[in-house]
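Just one protein chain is left out here, and the rest sit where they should.
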Amino acid sequence: MDLAIYSFDLIGVAVFAISGALAAAEKRLDILGFILFGTITGVGGGTARDVLLDTDHIFWIANTSYLWVCIGASSLTWFMAGKVHSLHRVFLWADALGLALFSVLGTIKALEWQAPLIVAVVMGMMTASFGSLIRDVLLGRPPVLLEPNIYVTAALLGAGSYSVLQALPVTESVAMPVAMAGAFLLRALAILYDLRLPKYGNAEVD
Amino acid sequence: MDLAIYSFDLIGVAVFAISGALAAAEKRLDILGFILFGTITGVGGGTARDVLLDTDHIFWIANTSYLWVCIGASSLTWFMAGKVHSLHRVFLWADALGLALFSVLGTIKALEWQAPLIVAVVMGMMTASFGSLIRDVLLGRPPVLLEPNIYVTAALLGAGSYSVLQALPVTESVAMPVAMAGAFLLRALAILYDLRLPKYGNAEVD
Partner (left out) sequence: MDLAIYSFDLIGVAVFAISGALAAAEKRLDILGFILFGTITGVGGGTARDVLLDTDHIFWIANTSYLWVCIGASSLTWFMAGKVHSLHRVFLWADALGLALFSVLGTIKALEWQAPLIVAVVMGMMTASFGSLIRDVLLGRPPVLLEPNIYVTAALLGAGSYSVLQALPVTESVAMPVAMAGAFLLRALAILYDLRLPKYGNAEVD
């Protein structure tokens, strides 16, 4: 695998694991709870992607580094969390970074497995949001798909813009970081300025 | 694939997508939320079935029409929902139609993949209810498996009656619509007359 993709993949897993461990901190779980939610959040999205693409092996079965990164990042969070001023702020930004990286990395992996373009975009969005989704459902938090701020839209931007860029005469070393930066920027603006799409609201539901 | 099966499959995906988009309307999500929940509900059941049967490709990866139908039906729901008198009524009937179609179509696909009869019935019930189940869990609604009205029983009738009919000297062009009509009728009666099976209730849980 390309080294840049592998590095981003490990970083994405690590920041999502931190977000999962911080969600466990919010619920005051024990250290095994930190590791469990860190691992579920870190590898959840890529696992769903690999199961649906029917790849030869789920990525963390083929290469156990991903599990060790989850265990390491979650344990570190357990020991460091007390020293951080605003856990929720770290949570939000770790989650945003994971979202941006995985929306593009999920699309890349789906294209490698010959998925049609629309499927690759769906896989990018799923890789970016599925880990957080399980984390939130299991912890009884409102799931990210219901987030009023732009969240899945940012994943769509990352997956969609990469899909367009890779079809143009642009090298991967440009397309990948540009799409990731776009997704991260949109999510960052949504967090900072509370951006949202218009809601459905001109009909009563009886 | 047989044309009748393919047509029913697309209709089933479309009506489930409408039910998912209407559930998103109830929660006043944005248009991307409509499309997400429409797509998850539309293809969720068949995805679980294909993963468990380990088919060559998940159906919506092999044929992207299903995704486009979900996106189209959900977007249409976004624009039309305001013009409908009772969204909840449309939701109930779209869901009932999807339930009836998929309980039989899921069974047919499992039999095609050489599943034993009891497995085929389970797959039919799962195809019919899994999409609605994820929709309800993610939206924080009581999941369909807890529905006091007959719901899964209707799926069991569709899957079971098709399994029996296909073993008899009856052509598929009779067995399929008869089983679908039976499942739909039972669910329709349950909605209209509030039918339910007797509950468990003669023991206290301490």
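A and B label the chains in the order they appear, each numbered from 1.
Note that a residue touches a chain if its C-beta (ideal position, glycine included) is under 8 Å from a C-beta of that chain, and two chains touch if they have at least 3 such contacts.
Since we're looking at a predicted model, the values are computed, not measured.
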Selected residue (touches chain absent from view) among B:81, B:133 or B:165: B:133
Sites on chain B contacted by the missing partner chain, in the whole complex: 51-54, 115-116, 118-119, 122, 133, 137, 142-143, 145-146, 152-153, 156, 196-203, 205-206
Positions on chain A where the hidden chain makes contact: 24-34, 36-37, 39, 47, 51, 54, 57-58, 60-61, 64, 67-68, 78, 81-82, 84, 86-89, 137-140
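The rule we apply is simple: only the chains that are shown with their structure count from here on.
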Whole-Å gap separating chain A and chain B, where each centre is the average of the chain's CA atoms: 29
